[in-house]
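Every protein chain of the complex appears in place save one, which is left out.
Order of writing sets the labels: A and B. Residues in every chain begin at 1.
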Amino acid sequence: MSATEVLRAPHPHEFDPYKLGHGNGGGHHDYATGHGEGGPASKRVIVGYGFWLFLLSDIVLFSCFFAAHAVLQTATAGGPTGPQLFDPFSVALETACLLTSSFTCGLSAVAAGVRNMLWTQVFLFITGILGLAFLLLEAHDFAAMMARGASPQISAFWSSFFAVVGCHGGHVTVGLLWLGTMMAQVFFKGFRPNIMRRLVCFNLFWHMLDIIWVALFTIVYLIGEGR
Amino acid sequence: MLGKLTLNAIPFDQPIPLIAGGLVFLVLIAVIAWVVIRGHLPYLWHEWITSVDHKRIGVMYTLLGLVMLLRGFIDAIMIRSQQALAFHAPGYLPPEHYDQVFSAHGTIMIFFAAMPLMIGLMNFAVPLQLGVRDVAFPTFNSTSFWLTATGALLVNLSLVIGEFSRAMWLPYPPLSEYRYSPDVGVDYYLWALQIAGVGTLLTGINFVTTILKIRAPGMSYLRMPVFCWTALAANLLIIAAFPVLTATLAMLLLDRYLGFHFFTNSGGGNMMMFVNLIWAWGHPEVYILVLPAFGIFSEVIATFSGKPLFGYRSMVAATMGICLISFLVWLHHFFTMGAGGDVNAVFGIATAIIAVPTGVKIFNWMFTMYGGRIRFTTPMLWALGFTVTFVIGGMTGVLVSVPPADFMVHNSLFLVAHFHNVIIGGVLFGAFAGVTYWFPKAFGFRLHEGWGKAAFWLSLAGFYITFVPLYAVGLLGMTRRLQTYDVAEWRPWVLAAGVGILVLCGALACQIMQFIVSIRQRELLRDLTGDPWNGRSLEWSTASPPPAFNFAVLPNVEGEEPYWEIKRRAIETQQLTAEPDYKPIEMPRNSPTGFITAFFCTITGFALIWHIWWMVGLGLFGAYVVFVWFAWRDREEHVIPAEDVAEADRARRRVRAQWLAQNEREEWLAAHAEVSEPA
Partner (left out) sequence: MESSAADARDNIRSRCRLRTVSRVLVVLVPAAALGGCAGGVLQPKGPIGAANAKILLDAVGIMSVIVVPTIVGLVAIGWWFRASNTRARYQPRFVYSGRLEIIVWSIPLLVIMFLGGLTWIGSHELDPFVPIASNAKDPPLEVQVISLDWKWLFIYPQQRVASVNELVIPAGTPVHFFLTSASVMNQFFVPQLGSMIATMNGMQTQLHLQADRPGSYYGLSAQFSGDGFSGMHFTVRAVSQDDFEHWVAATQQSGGPVLDRNGYFDLLRESCDVKPFTYHSADPALFAAIVKRNLPPGPGPYVGRAGPGVRPIGCG
């Protein structure tokens, strides 16, 4: 074989006419930046993407607690069952608080988008208040249930109930701490690109908590009640 | 004031852990003192501890992995020597100590040796192979490392303060529940893993984002080196699997600390749920470890055969196939729990199906070597040793995936031999291949070949002498984790395995000598070209060691083996590409975030283990303050001026020009031409 032949593409087409073996020249000239082929994506895309992945992993975490709750549905060990102690009115009120807070959180993103400091802060504040109301209602619920003989130490069913609902509540608490920090950052630093990225992440987080709550409401309260 | 922690926690009555722990402690103090007195502390702080450079973090991960590998190996020696002595005799380790030793051995080897080694090599090589300057989230990368180090620290702390878990490397309840393990051992295990697990999860997010969103221009998915593909698969598995581990261990923690009833014997707890959940993480974990190793072997075999990888797309498909199926087989770890014929059969067959893509990989490596011009360097020897060993391990793996066969060897030393066969033969050989392969890139000089080859041959021999007897004694019915036994037929095999571990000790000595000799002879082993192996992917196109910014200009990728293409063009045209227009480069600033986070995690973890509640509060509060403080930081990047970039890159270009001058066009082309007639 001559030297010039070597200079040809190393994977000649006669071996692999449909290019199944290798990707050489396989039509990848679409340099869309988001996909990394046209070089690294923008920082906004990277941060958002990474945070999405984190949220996915968080959803996997929740799904384990959901699975545990499903497995332990009947494991009340002679203690009280869920429907005996659930307070549907209070749960509905919590749902309303959380869903509304998600809406106001979205409004804060719109306000931040147009760089309106006042309305951004106002909507973030309302989001926080609603989140706090949710937490207080939940704490009140927990206290009421415990007063009527339910506690995580009573049975596996109540262990899984307090774990899954508590895990969500813990996430809301962390979200509130983050919210306070974000309000301060927006106030003192303004709408810089890095602050805007963090606001996007916070928004994603808060909406995910809503999605989790919808699943929780369905699986723990609705299906649990109907059992 | 100090919770459960009293002076009794220090095992004055147990000389072995006390002396071992004391020695480690003294060495640690000596090292720290030396560093401080010699004035190296500022260097360490600025260049390593707070570094967010993926190469530095990769090196630190690998070093952590190697140190912990040593610790885990010492545990292995203790296990094998105890069993060699304990025929009709108590041996030298009482049960409560022996149980800690094997629990620590498994925990350390998987979480703090194999994982850091693989993550370290990914950290070092993936951004270089993708032709970019860093990972997606450099500060998180540093945090991941320091959280893993925190976990390792807590495990080692249990040597001298309190004790480690006696409930196996996967703490099956109810044994690991407070009722049956009221000591702090299981708590050490749980908190060490929870903290390290968060670090690993961050790594997963970091690398998936990096591989999917940050690649050199033109590097489409099907142009990524196979190591990047396997790293992608492993990190996808981390994102999907590690939250399961976190949730499962959190449930066990709730049981132990707050009296919950997830897995207890009372209150309707269900220990089967733990076993299912933990293996839903545990089986993917096996592939998190072995897939990157497959990637390393693919790179090594292609490079040293002087050929592109055979069947690249098959390799990619096989990798992603394994990634998917690995989530559907967890039940094969407990066929003997009586799930019934249908369930066992489905999971058995699903498990066996994984052997198909794995077999494809073996064949593709074989065909990569076919028609190659194989150079038997140390990395290539590890790769060859791997292929043969892994085929045997794979076969015994398929064997135990057949439920009726598993009913006979489940939990026996046959099973122990099987997974050591795949983990040592796959993951560990892969790590050693990767370390010797990329070492010159990281430090600018190669490792000594003679000592490396000696280490390889002794490892291979030691491995077979240790584990073939364990296969045999497993078939004789010997179960794992026995502290004493009185069955005469088992004894010769156990003694033979004991001899094997002595050979492995020799291999270890050669490994250590390899590093010492190489460092002493570094001028002799210097790699000036940046391309010591005649490599094919982008990491070899930059200098050894690479500058902080990796590439002065991001390479433009036009093929599957971009660096080979660059070299070929240079030879063809007899000139390097035109000098680019150097621009200033923005790089992430070093940050102590990771170190300080890990500091507070260590305090909180230790306080939780010993129930020192005020210290828990202090640790958490400190963590929040640090979070706010760093959130307030404004300057996240620093700029490397264009002149510095130009200077570094011109030096590299000078070396490359020399290389070009040394390689005659016709000669080089002839050397790499296809030989149609045997010479």
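Note that in this section a contact is a pair of C-beta atoms (placed from the backbone, for glycine too) under 8 Å apart; a residue touches a chain by one contact, two chains touch by 3 or more.
These numbers come from a predicted model, not from an experiment.
J.: Where the complex has a chain not shown, which of B:Y485, B:F515, B:F595 or B:F627 is the residue touching it?
T.: B:Y485
J.: Could you tell which one of B:E96, B:E586 or B:E667 touches the chain left off the display?
T.: B:E96
J.: Tell me which of B:L26, B:A345, B:L528 or B:V625 is the one touching the absent chain.
T.: Answering carefully, the residue with contact to the hidden chain is B:A345.
J.: Looking at B:W34, B:Y257, B:Y370 or B:W632, which residue reaches the missing chain?
T.: B:Y370
J.: Identify the residues of subunit B touching the omitted chain, counting contacts across the whole complex.
T.: With respect to the unshown chain, the touching residues of subunit B are 4-6, 8-11, 13-14, 86, 88-90, 94-96, 99, 162-163, 166, 168, 172, 174-175, 179-180, 182-184, 265-266, 269-272, 305-312, 314, 334, 336-338, 340-342, 344-345, 348-349, 352-353, 355-356, 358-360, 362-367, 369-376, 384, 387-388, 391-392, 394-395, 398-399, 401-405, 407-412, 475-490, 610, 672-676, 678-679.
As a convention for this text, only the chains that are shown with their structure count from here on.
J.: How many angstrom lie between the centres of subunit A and subunit B, each centre taken as the mean Cα position?
T.: Subunit A and subunit B have C-alpha centres separated by 30 Å.
J.: Quick check: in the complex, which residue numbers of subunit A touch subunit B?
T.: So the residues of subunit A touching subunit B come out as 1-3, 5-7, 9-11, 20-24, 26, 28, 31, 34-41, 45-46, 49-50, 53-54, 56-58, 60-61, 64-65, 67-68, 71-72, 75-77, 152-157, 159-160, 162-163, 177, 181, 185, 189, 194, 198.
J.: Would you tell me which residues of subunit B are touching subunit A in their complex?
T.: These residues of subunit B touch subunit A: 132, 136-137, 201, 204-206, 208-209, 211-223, 239-240, 242-244, 246-248, 250-251, 254-255, 258-262, 264, 266-270, 273, 277, 308, 311-314, 554, 559-561, 564, 568, 572, 624, 627-628, 631-632, 634, 636, 665-666, 669-670, 672-676.
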